[in-house]
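All protein chains of the complex are present and in place, except for one that has been dropped.
And now, subunit A:
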Amino acid sequence: MSVSTTDAGPGTRTERAPGPSARPPPPTHTLRPRVWRERWSYTFIIPGAAFFLVFMYVPMAGNVVAFQDYSPFRGIEGSPWVGLANFNAIWTDPEIITALRNTLIIAFLQLAFAFPAPIALALLLHSLLSTKVKRLIQTIVYLPNFLSWVIVISVWQQVVGGGGLVAGLLDNFGVTGFNLMSDADNFKFLVVAQNIWKDAGWGTIIFFAAIAGIPSERYEAAAIDGASGWQRTWHITLPALVPVATLLLILNIGSILTVGFEQLLLQQPMVGADAAQVLDTFVYFRGVLGGQWGIATAAGLLKGIIGTILVLSANKLAKKMGGEGIF
């Protein structure tokens, strides 16, 4: 703030006629009293701001090891700089190609199936007339969102895993060896199914908020004009959900390279790395467990940068197409 006034000088400021800008930036000489007057506010802000600085911004600097042959024993100061060698190594690493492919396939399946699931569920629940039944079903479908992935995977293991509930039922019909949890071929569909089970219910909450904002006269007028139930859903309810859906889509595209890290990490031992390695698990296994810190950090950094570019461009695209962006 002080920078903006130095070029103008205090003299010119006092003589300035009230221009089109409604609130000119405050002159330097009043900043200090303002800070002093609000000193109490800083006792509230500084601890929290320090937290974000240390735990969100300082680690960003740690990404410099992507340009080093880093080893924890030598530290950042002692590790040799290698330029872009880690990034070059990424492109020839067969494991990261697998990880990238798996990530993109899962992300695509998520967009195709897990993304529309809450919209469909919200429409279905919205069509129920009894608020009591609606409440009850909402209570049930929201619950899995609050369970950890460890619990979700454990429960699925007991139901569709080897020796689980479904396997036991199939045994009675002479079908043996059913184990969906270690089926590498269908693993990616399993991942999406788990996602829908855990999060689709909770995902409806934001669509309900959008539906609640639709004035009921609109439905009434449409019904009087002869629109059927489907037509009312198609022409009134769905368009009202578009802004929220766009916003969520932008966020989803930004995190397209981040697919359920804990979920995949937990299941990788059951189906193997070929089916379940994604970029995040690659970073973990290669870096933290494998000790190749440089290349793993480089992969993580690249992923972060691409994610940021994706969310910014998706945002721009949404604005260009006449919708509302998130910022």
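Remarks
Keep this in mind: a contact is a pair of C-beta atoms (placed from the backbone, for glycine too) under 8 Å apart; a residue touches a chain by one contact, two chains touch by 3 or more; residues count from 1.
Just so we're on the same page, contacts and distances are computed from a predicted model.
For the omitted chain of this complex, the UniProt record lists the protein as "Carbohydrate ABC transporter permease", which is one of "Carbohydrate ABC transporter permease", "Anti-sigma-K factor rskA", "Oxidoreductase molybdopterin-binding domain-containing protein" or "Cytochrome c-type biogenesis protein CcmE".
Considering the whole complex, the residue from A:I96, A:L266 or A:A318 that touches the absent chain is A:L266.
Residue-wise, the contact with the chain that is not shown comes from A:W197, picked out of A:F87, A:F113 or A:W197. For subunit A, the residues touching the chain absent from view are 1, 31, 34-35, 38, 40-45, 47-49, 51-52, 54-63, 65, 72, 121, 124, 127-133, 135, 137-144, 146-151, 153-159, 163, 165, 168-169, 171, 197, 201, 205-206, 208-209, 216, 219-220, 223-224, 229, 254, 261-262, 265-266, 269-270, 280, 283-284, 287-288, 293, 296-297, 300-301, 303-304, 307-308, 311.
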